[in-house]
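Below: one structure, written as structure tokens.
Excluded from the complex is one protein chain; the other protein chains are retained at their positions.
A and B label the chains in the order they appear, each numbered from 1.
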């Protein structure tokens, strides 16, 4: 592993990740990617440490990824499944977390359907003065940092396998397409991509990217970029870059605008280097946010034909699980020339090994 | 372990298993049986490899058996439970399998309520050109190879503990009693027993062994034995060996008929060396395939009295879980003089270690 200084004790959000932190994760993950190509894919790094997967929301993919990452670091794992737990007996979430703390857990990987739960657990651990680390594995519609970091790693290793680093994305055009409103994956990706200097184009139907919400995103990202001082009513119009059939694209007056929002797919795809598709929850249909899956696919589904708008070597990502023929056409998903979906899953193990290693190795 | 040449990449069915393959499994399992008698029952054979138990159908017994087998080979295990999985999120089974592939799984142990799912996953893995092995842990009413192999091992080690091999069963009479129609266990057992040269007698009520289905079995097995050329309408009658109150037993005109079908229990038990009972799904009752469990037990349940028809040293097998007093009388099940049921479970771990070893050790 690269010797590095890592000071972050919890990984809850990418909003305040530094360039150095991104690069440390990318380089550490690259080292583990190498370990995973060996015959014996195990290292003794976290021997004797306990990683508890506290999944208050059901999950197979992410839980398995963290579990195999922990096992390959030789950690012991505990799986908590909400369905058979004390939660149903009226225990609070913080009490559950403190129970796992008291059992000797070193790292808690937390998923919950409500935003802020991992933060609340981390705050409680800090208040108690204990050395347990909390890793957010997806909280409500807030953030999913490990997913965004594995997306970043997947893209960066494609550009430079020997030395993945944040600056490789500078100036790249990256489209994020789909259910922006409800996506914790999109939220985390926006932070990492903006930090990299990429041009980020969000595309969604207006129901999944309402104007108020679009203004909120621009405010949040823009406000951070320019410091708190520039936040204000007047600045919003400057950064609101929306293209739609009824209202033409508004161009920002900022020197280098990085975040663009579209109610149509085409301007987002135009000359894009990468297209990140988001999972469409079928529940959105019943909430009348979408007319039909077929219409969604027609307007915002990614197909070979639509990809012709992008750069010739464009690649498509999806966090999974995919609704084939909805977010992305079935044949495209299976085409290794365009799809990075399998690489994302493989990167996921390496990136999660890196995150557990960075959090765990400081506990010596 | 015996040094051996093992070329099979997946274990999906016993239909095309060769004598050499059967004997390799039996000898390898015998070596592991010896390991299991030691104080430290672990070997480092599959260290660093990942065995994923993809159980789309709930199971405790088979999953635990594979899990402990994998752990004793020092593999890391991942358990996939359909209930809490992405399957409910609309992901296809092949996409789930590919996700576990991308996470670095070396061997997938697959159970599904639909026949052919393990084959479909194996075909997809081969299409992708990856080295992952698929092991069928029961697919619908199709096959359950590891169960039949552990049955085989249990019987062969009883006859010759030092050197279990297929030829030991030559000429033995083995009755398979129960719900033939719905049993994947019976199907896999028929292949291995026919291959061994045993005389296989199936006994079931007509509802659980309908005439058309009986003809299908005879066709399939007979057709294979004589090569594809002899398959045909005319040959069927020759092999249809059914005994029932209304239609007397038809004797085959083949030189050495091996498969006999009965609608009564008695002719199957007559001079039998082994009796394999099958689990009766209580759901069959509601489907009006059986009058009552009591009547089933009276006609086809195995008791001490009925065993007097068999050879004096007859042994009884059951794949479990047993409905006591239905397929087999409760006292008989617990009598070590007749029951091999516990030996089967123990053999199961050794045989599954052998299968995982044979599939996994080629991946170096």
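Assume a contact is a pair of C-beta atoms (placed from the backbone, for glycine too) under 8 Å apart; a residue touches a chain by one contact, two chains touch by 3 or more.
Given the structure is predicted, the values throughout are model-derived calculations rather than measurements.
From the set B:31, B:59, B:141 or B:303, the residue in touch with the chain omitted from the display is B:59, counting the whole complex.
Across A:42, A:98 or A:297, the residue that sits in touch with the chain not pictured is A:98. When you scan B:36, B:123, B:158 or B:299 for touch with the missing chain, the hit is B:36. Check B:67, B:91, B:124 or B:273 against the missing chain and you find that the one touching it is B:67. For chain B, the residues in touch with the chain missing from this view are 36, 38-42, 58-61, 64-65, 67-68, 71-72, 81, 83, 282, 320-324, 342-346, 348-349.
Contact residues of chain A toward the unshown chain are 47-50, 52, 76, 78, 80-81, 84-86, 89-92, 95-96, 98-104, 363-364.
Everything that follows uses one rule, which is that only the chains that are shown with their structure count from here on.
Taking each chain's centre as the mean of its C-alpha atoms, chain A lies 45 Å from chain B.
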